[in-house]
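Shown here: the complex without one of its protein chains, the others still in place.
On to chain A.
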Amino acid sequence: MKQQPLVSLKEIKKHFPVGSGLFGKKDQFVKAVDGVSLDIYPGETVGLVGESGCGKSTTGRMVVGLTNPTGGEIYFEGKKLREYKAKKTLGKNLQMIFQDPYSSLNPRMTVADIIAEPLVLHKVGTAKERRKRVDELLERVGLASYHGSRYPLEFSGGQRQRLGIARALALQPKLIVCDEPVSALDVSIQAQILNLLKEIQEDMGLSYLFIAHGIQAVKHISDKIAVMYLGKIIEYTNKEELFANPRHPYTKALLSAVPHPNPKMRNRERIILKGDLPSPANPPAGCSFHTRCPVAMEQCKSIDPNLLPTSEQSLTACLLFEEKVAN
């Protein structure tokens, strides 16, 4: 029997209005997210990669309800997100870790208060029980209970990210959206945090939506990976498949752009994309990647490809494959 997905995104859209026409009519939109569908099953990690402005963070924020989609529907355990009357049920199950551990922790609260805040808001336990829980959580993320009385200012970037994780874990959520959790950290600290996230997942069986532009980190932690470009998923497959057999020309270019850690591989053949990411306010017609695509064809300028199955596990949105599928 097929398992029910924990969170399911159905064609979600987020269009931000920009500028205003006559009588304040909003006539232009930045299509930050433009029809994204994705299922996250219990206990798995879905990676979301893409360059800045591709809509990956907005997608993450919509999943935890920090911003509402302007189209489409998000389901949590089979029920529409906006139909949950008690928002607290969602808060308990969907949590988020942010990129910048400096601005996501209140500098005037002690660490113990920061971590206990979700417990207080959800009226979990007595003050004494909460204190015990905070100690447990601090220990879980590799800190000590005496850290509880300190302020965020006294911690390094990596330690602050651990505090953010402890806060997210406080209510034992089923899904944590990790928005670039390691990109602000030093290399040696990144590895510590990635290891910690993996350990926690093994212990608690929760799911992650792991958003990052660093492909190495995404590869390390994810089971499935979705590649986004200008508000759309252009390739979605499991990890092994994505790296062994990337299909979309953008995925290929993205992988080939990552610097190789072996100096002997310096002269390997690489795909260097021309130009910049087009503005999401004015995306190109047809396939949004055709302006930079090394293998673009004439019809790419007018036809927007659909995300279609290209193998048992993979979905790809590219005309090159659409024809093959059709045949």
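Rule of thumb we're sticking to: a contact is a pair of C-beta atoms (placed from the backbone, for glycine too) under 8 Å apart; a residue touches a chain by one contact, two chains touch by 3 or more; residues count from 1.
By definition in this document, contacts and distances are computed from a predicted model.
Selecting from "Peptide ABC transporter ATP-binding protein", "Citrate lyase alpha chain", "YeeE/YedE family protein" or "Cytochrome b561", the unshown chain of this assembly corresponds to "Peptide ABC transporter ATP-binding protein" (UniProt protein name).
Contact with the chain that does not appear here is found for just one residue of A:92, A:147, A:167 or A:219, A:219. Here one chain is not drawn; of A:109, A:124 or A:189, the residue touching it is A:189.
When you scan A:66, A:204 or A:255 for touch with the missing chain, the hit is A:255. Although one chain is not shown, part of chain A still touches it, namely residues 51-52, 156-159, 186-192, 194-195, 198, 213, 215-217, 219-220, 239, 243, 253-266, 270, 272-273, 275-277.
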